[in-house]
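Here the complex is missing a single protein chain, while all its other protein chains stay put.
Chains: A and B, in written order; residue numbering restarts at 1 for each.
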Amino acid sequence: MLFNSYVFLFGFLPLALAGYYVMTAFGPRVSALWLILISFVFYGWWNPQFLILFAVSIIFNYTASEGIARLEARPRAQTLALCLAIAANVGALIYYKYLEAIIRCLTGLGLVHGPVVSIALPLGISFFTFTQIGYLIDKKDGLVKERGLFHYILFVSFFPHLIAGPILHNREMMPQLVQPKTYRFSAENLAVGFAIFGFGLVKKTLFADTMLDSVRAGFGHPGTASFNTAWVAVLSYALQIYFDFSGYSDMAIGLARMFNIRFPMNFNSPYKAASVIELWQRWHMTLSRYLALYVYNPLALAVTRGRASRNLAIGRFAQATPGGFASMVVLPTMITMAIAGLWHGAGLQYLIFGLIHGVYLSINHAIRILRPRRADGGEGWLTHPVKVFFTFAATLLGLVFFRSSSVGAALQLLGGMIGLHGFDGLMLPGAVLAHLGDLRVSLLHSGLVQPTSAVGFINAAGGLSWIILLYVIVWCFPNTQQIMYRFEPTLGRVQAGPFAAYLSWRPNLIWAAAAGAALCLGVLAIGGTSEFLYFQF
Amino acid sequence: MTHAELLSKLTEIFRDIFEDPGLELTPETTAEMIPQWDSMSQVTLAVEIEQRFGIKLKAAEMEQMRSVTDLMGLIESRLPAPAH
Partner (left out) sequence: MSLGLDTLRAEPAATPRLPPPVERTATRDALANPADRGAASLSAADERERVARRYLAAFATAFVAFFGLVWIYTALMPMAFLTRDYPVWIAKRSLLSSCDLGSASFFGDSRAMAGMDPRALPFPSSNFALSGSSPIESYFVVKRALLCAHRPKVVVIAYSSGKFIEDDDFWNISARVGILNYADIRDVQRKSAALHDDEIEALRPSDHLAPSVRAALFALRFPPFYFDSLVNGYVAGRYMHNRAAERQVLADRGHAFFGTAPGSDAVAAEALLTFKASPLIDAYFTATLSALAHDKIPVVLMSLPINDATCKLMNPALRAGVARYLASVVAAHPGTRIAGPAMPCWPDRLFGDAFHLNAAGAAAYTRLVDHWLQPEINPVTGSSRVVER
């Protein structure tokens, strides 16, 4: 089931909430059981057969975690058990998510001849696999307080985070799940939750989904995409993925809040970042946190400790040397980002996306290591907007690979973006052209301008204006957390954003009307905004 | 080791790692306040602390080390109890 669907909004959610508030009268245990029940219904709605995989995964991992805990006295056996459990999880993930692509790749290379394999991908498998692996690792490190199978099941299966995260950590969730005060009716939490959810829904249906046509026009035909088409497609995709992910994170956070549970922040206006390092502190924050915790830190620590024990220098001076830089910075960064890229999808272009960002981060770290310290603490010629611009440009390059159907297609589209497939003239309505006299002839001949109908011009101008408006929202307006900052929308501190005086949510009548209108608009836009016109084929 | 000793030793480490001889640390200092304090320097910090204090830190605890109070608490919990 998806959050932006009629079944969810008009059927599942009202029933889930109503049932929850009724069950709270029977105590925390019954309410938690209700949450587990509806989460399983949510998960199994489209493909009931995946419920089996889901249940097996949960039972297996819980049993493994118990086994790991019991082996505390024998560290080597414990590590072995942990590795086996992780291997089982990763193996399942590879089977469902990557095996098809791997076989296709091998077949393409001529190494394997066999039938075409098609494996259905269970919903959210990346998320619940990663969440449970994290739990296992923490269990081995002795960082997990035992709460029992019941709460473990709830932790993994709680439906708001099931399909698109945030990736939750047991340390921030378990205390909330075992706390009896979570299981009650709180009008304030319901109000806050619905406001956040409504904003997220609008971002998904009204902002992200309206970009689909321009994106497809460019990425679907990269070999022939003109300069205009290619750039519009890439800029549209940057908006689409931004609002898609931001919207989904908001919806997850809002839904959890309706059940009195606070999620961590997952998305914090990433295009406002002034460096790629900062970008990853703002984009898919829980994934960055996860990879830092379980991949980057262990790797970097191991390398750095290794150097220290061999009496090699590890400070900034050492990092400025090629050997030091390569081992302490580049190696852990590239491995981590390769995983980050591949996590998003099975394909070479995802790996390239990850590696590109690995290179960016390495360069970013190098600049920080080598940059002379300014006595006045100023920024020099690279003012803030310039840094944001460069960071955004770097992001766009990565996104071309991320969205393209293959590496070749990405390169073709990049070619279009530098003008290798030609330029389209600017559209002008025929009525305006008629008034230009002689100038009209030369403009048309040079290809700078192409005539179009009045309707065509209005549509094109409208499309461009919409994109510009969305970028204004991205760069100049507060994000959902900042709008809600007075009510602690996420775990951790949130500050007020721009226009805080006007755009800070409060439970008053004006915001009730605004949130109601936003939710209404979001629901309406589920039907889509691109019209099917019979006339036009 | 007293609080003050711990703080001064930490300040020494910070000044070395961030190459800022004039850096001042107070218990209120957090990672956001020092621009150079990112994930990379976090690792260097951790290893440097391990070396100089003779303690061992866990990878998972590095996530906790985002403020001076956190660091001090972490180090104190790892040090052998002071003799009375």
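Rule of thumb we're sticking to: a contact is a pair of C-beta atoms (placed from the backbone, for glycine too) under 8 Å apart; a residue touches a chain by one contact, two chains touch by 3 or more.
The structure displayed is predicted, hence computed values, not measured ones.
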(message) Touching the hidden chain in the complete assembly: which of A:Arg282, A:Arg307, A:Arg403 or A:His421 does that?
(response) A:Arg282
(message) Can you say which of A:His161, A:Lys272 or A:His421 touches the chain missing from this structure?
(response) A:Lys272
(message) Using the touch definition from the top, which of A:Ala191, A:Ala300 or A:Ala394 touches the missing chain?
(response) A:Ala191
(request) Spell out the interface residues on chain A facing the chain that's missing from view. (result) 1, 5-7, 46, 142-145, 166, 169, 171-172, 175-176, 179, 181-182, 186-191, 194-195, 257, 260-262, 264-266, 268-269, 272-274, 278, 281-282, 285-286, 288-289, 292, 384-385, 388, 475-478, 482, 487-488, 490-495, 497-499, 507-509, 511-513, 515-517, 519-520, 523-535, 537
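As a convention for this text, only the chains that are shown with their structure count from here on.
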(request) Determine the centre-to-centre distance between chain A and chain B, using the mean Cα coordinates as centres, and give it in whole Å. (result) 32
(request) Spell out the part of chain A that touches chain B in their complex, as residue ranges. (result) 137-138, 141, 143, 277, 289, 292-294, 296-298, 300-301, 304-305, 308, 314-317, 319, 328-329, 365, 368, 373
(message) Residue numbers of chain B touching chain A in their complex, please.
(response) 16-20, 36, 38-44, 46-48, 50-51, 58-60, 62-63
